[in-house]
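For this depiction, one protein chain was excluded, whereas all remaining protein chains were kept in their positions.
Naming follows writing order (A, B and C), and every chain is counted from residue 1.
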Amino acid sequence: MSSSFGTIFKVTTFGESHCPAVGAVIDGCPPNLQLDENDIQVQLDRRRPGQSELTTKRDEADQVAILSGTERGLTLGTPIALRVENRDQRPGDYKEMADVPRPSHADFTYQAKYGIRASSGGGRSSARETIGRVAAGAIAEKFLLEQYGVEIIAWVSSVGTVDAPDPDLTTINRSLVDASDVRCPDQTAAEQLRREIIAARDADDSIGGVVTCLCRNVPAGLGEPIFDKLEAQLAHAMLSIPASKGFEIGSGFAGTRMRGSEHNDPFVWKDGRLGTSRNFSGGIQGGISNGEDILFRIAFKPAATIGQAQKTADFAGNETEFKARGRHDPCILPRAVPVVESMAALVLADMALIQASRNATSRR
Amino acid sequence: MSSSFGTIFKVTTFGESHCPAVGAVIDGCPPNLQLDENDIQVQLDRRRPGQSELTTKRDEADQVAILSGTERGLTLGTPIALRVENRDQRPGDYKEMADVPRPSHADFTYQAKYGIRASSGGGRSSARETIGRVAAGAIAEKFLLEQYGVEIIAWVSSVGTVDAPDPDLTTINRSLVDASDVRCPDQTAAEQLRREIIAARDADDSIGGVVTCLCRNVPAGLGEPIFDKLEAQLAHAMLSIPASKGFEIGSGFAGTRMRGSEHNDPFVWKDGRLGTSRNFSGGIQGGISNGEDILFRIAFKPAATIGQAQKTADFAGNETEFKARGRHDPCILPRAVPVVESMAALVLADMALIQASRNATSRR
Amino acid sequence: MSSSFGTIFKVTTFGESHCPAVGAVIDGCPPNLQLDENDIQVQLDRRRPGQSELTTKRDEADQVAILSGTERGLTLGTPIALRVENRDQRPGDYKEMADVPRPSHADFTYQAKYGIRASSGGGRSSARETIGRVAAGAIAEKFLLEQYGVEIIAWVSSVGTVDAPDPDLTTINRSLVDASDVRCPDQTAAEQLRREIIAARDADDSIGGVVTCLCRNVPAGLGEPIFDKLEAQLAHAMLSIPASKGFEIGSGFAGTRMRGSEHNDPFVWKDGRLGTSRNFSGGIQGGISNGEDILFRIAFKPAATIGQAQKTADFAGNETEFKARGRHDPCILPRAVPVVESMAALVLADMALIQASRNATSRR
Partner (left out) sequence: MSSSFGTIFKVTTFGESHCPAVGAVIDGCPPNLQLDENDIQVQLDRRRPGQSELTTKRDEADQVAILSGTERGLTLGTPIALRVENRDQRPGDYKEMADVPRPSHADFTYQAKYGIRASSGGGRSSARETIGRVAAGAIAEKFLLEQYGVEIIAWVSSVGTVDAPDPDLTTINRSLVDASDVRCPDQTAAEQLRREIIAARDADDSIGGVVTCLCRNVPAGLGEPIFDKLEAQLAHAMLSIPASKGFEIGSGFAGTRMRGSEHNDPFVWKDGRLGTSRNFSGGIQGGISNGEDILFRIAFKPAATIGQAQKTADFAGNETEFKARGRHDPCILPRAVPVVESMAALVLADMALIQASRNATSRR
């Protein structure tokens, strides 16, 4: 198990669905940053279940406590331990999984890998694992905003076969995103996306979709080629989120159909700096941010846990039928939005700290 | 710069386009593996330019030498240093780039990041950097094949707007891929893809495409959740390849349009093990291989370097025109195939070695 | 701040003296290991203050709670989070330190490094930080004992100018060590060492000493040359313990005075394996364990916090006098014993897991 992420701004998360607590330890956060629980809670509240009729009805308060690393509201530069207690433990809901691995869930692979798995299902493969990421990401975001003015905004851009139009990237913000519970800033599209989700829910089914993420005001120079190119780190971060199946940056897969003469982003002087007149690069060239908007998209599959009966086999290979009980999200997209933002923040904070060292120690 | 990749099977690459040599150091390769230069050269030959009329005409022999880490054809368990000399150095071709950053290339971002860049252009952002990866990947592949029977086969599945049909995954092999110089195993489609490339070349332009990669016989249990899930590592590896813009595994972006009841892979008993009857998961569930084929796709943008004149700005922001001289690939896809395979091998070898430790030290 | 240690068996500790809690997250512990709080508490009890008249009178119960990573008394292979609450918070004791950096303590350097420090003194430089190490080390020890039969036993071998004779290495165990509260297994010497400590305490002073550590039954083959030689990792681990000033293995500094003909350890056949007839190597040759006892010594300076008045300067450089109030150990050696054992266990567990991978994947 590899539960740490980052080189300088380094996060370690812990916790299963039904153990006493989940949380994270953030090591390498710069000292003297103002920080209290409220800075973190706001993103946890956007992540928690039970927010609307679109999400599971489990009501998890998910109150974060800072256990270490701050004093009088300032970071000390020492590890910041964060804990969220697991209040709502109902292992009884999961009894049927002892013998039958849930289709497209991680029961089989955890058993194959570890020779044991959390009996209550999910364990570290549960969406609950993302609490630690979001808590840590909120700190990274605060640092990035205060130090560089970086803003990170994600939203739901499609659900099932319904695509929302692109928002205006210069004005989009989290209030606009949160105006609908589906977290799509286009109000007309939001209503359609809601209907897709509700239709899936009413069919005891689930539905996938795409989250788009914008990172604004990222300074040029972030990303560590060769192997830790900025897009490679972002792809790594995004594909580590439960249920993600794809990542594309800038022109992405659509860009493969273009010619270089259409695709290349010409340089122009703008806002007192050298920029580009279009942005098929998605804000990254040669693995390094170029000062333009960073823009990427993440594919999320339909959630594996559905109320419908499914034909499958038990661990012994006998044919059987599986039907999940309990409370589950018909579509994880709305709640995935803060997780995507958090993972982006963790990548950018780490890359910013490494580049800060270079800027401070080399002649220019 | 972060030029190392992996935790146990660890690769460090080095070298610019026009310095004395490029290469790699592989640390952590298991001892007593039979290895000589031929094992490596075969993949380097598939990567090198000048192979066909589809690729740049630069003739780089790219002969690899093993500098350390083997004796009498066996690995010692010590670092294997590999060197390929840079014979074909023509910095003169690149003179126009001193003042003008090439559009969608890395000149501007390297300058922003390092305050200096290789005057001859490209440097570490050049395709030549991938030599070290391919050399290292060939060793990883050999280990995986001999230890687990793993086979890794990539091919070109689209160029521009032309998509090739999916090959038969049970019979596809590298000979079938290499039967056409475009590296598409479907001979009819291959001809169409070739025409796309040649049309772009004849227009002094470039064209993008998609590479698909299959990893066969990967044992269940590889991948280190949470942050080093197998798909996260693969995405990281693939997005670190020059010109890549996207990654998707299994159902990928298309899967976002499906419902869970269609998308979930039912378990069935097959081949003496618990498998799945379809494979939208792409061989990975919960971040861990499940024993099915691992299947993923990588988007490559059209190469940034084109012969056409482009309107752009110089470093000072003055409008100018840029026209690349020299010899360049109109489409990098055919040569990207061994790079994709190599990066997949590096990920799988590292994950296999970590899981081997767990298997050896825990009760089952 | 770098609060993580290890590559596969990886520990991250957190917590200041006066924040809500201290603890650790252990990632990479093998699954299916029997583990509950009692396995950990036993070493925490040997570490905690207030054990005897030789230690500070602060009574810290230091009760550990496992927050994650186990179920029904078995490790899941997921991160094990451990928490010990800080009950005894008396920041009032430290008020005089706001302006005056304590001599030979870390107040000045933390301020220089972070631009802020825990106002209550100590913070992460406090001995309380070692709780996380000991808790994590107890788990590593359990793994090593069950998997390989490894036993790790440390004791106090000198205090001030009084040296205890070497114990019989074949029979020494923790009961013999704990027979005296000074943790010296030679009862006569133990009494002398006690007197040294009490004399220092009665003079409002402190006294240093040496801890010796034996690791028995370590299999041959552990240690990762070049840079992670076993002795290099042990030295790193030991010099990371607060107040440590030196490390020597096998013949150590005394060995520098010998000739090779005296110092070399001849090979002999014994106990069904190739061993050595003496052990100036301290169980490690070329950075790799050779199957003999691993034996090393750690120098601990006299504790910096003493009740005596000391002439020094405040942060502004003004001459002043500093006198620590509160409750402090006159000699940290007895309590350092489990910390030394724990750090040794963390090194050996990590090295054992890496070597297990090699053994499992290479032909022999």
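The criterion applied here is as follows: a residue touches a chain if its C-beta (ideal position, glycine included) is under 8 Å from a C-beta of that chain, and two chains touch if they have at least 3 such contacts.
What you are looking at is a predicted structure, and each value in this text was computed from that prediction instead of being measured.
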**Fill in**
The listed residue (B:83, B:174, B:259 or B:297) that touches the chain absent from the view is B:83
**Complete:** Where C:105, C:194 or C:216 are the choices, the one touching the absent chain is C:105
**Complete:** Touch assignment to the omitted chain, from B:3, B:212, B:312 or B:361, lands on B:3
**Asked** What is the set of subunit B residues that contact the non-displayed chain in the whole complex?
**Response** 1-4, 10, 12-16, 19-23, 25, 27-28, 31-32, 65-72, 74-81, 83, 113-120, 123-124
**Contacts of subunit A with the absent chain, listed as residue ranges** = 7-8, 30-33, 77, 143, 147, 352-354, 356-364
**Message:** What does the interface between subunit C and the hidden chain look like in terms of residue numbers?
**Reply:** 1-5, 13, 101, 103-106, 108-110, 112-115, 124-125, 129, 158, 160-161, 200, 203, 205-210, 220-229, 231-240, 242, 244-253, 255-269, 274, 276, 280-282, 284-291, 299-306, 308, 310-315, 317-319, 355, 358, 362-364
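Following the convention adopted for this analysis, only the chains that are shown with their structure count from here on.
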**Message:** Centroid from C-alpha atoms only, then distance subunit B to subunit C, rounded to Å. What do you get?
**Reply:** 45
**Message:** Just the number, please: Cα centre separation of subunit A and subunit C in whole Å.
**Reply:** 39
**Complete:** Residue numbers in subunit C touching two or more further chains are 31-32, 77
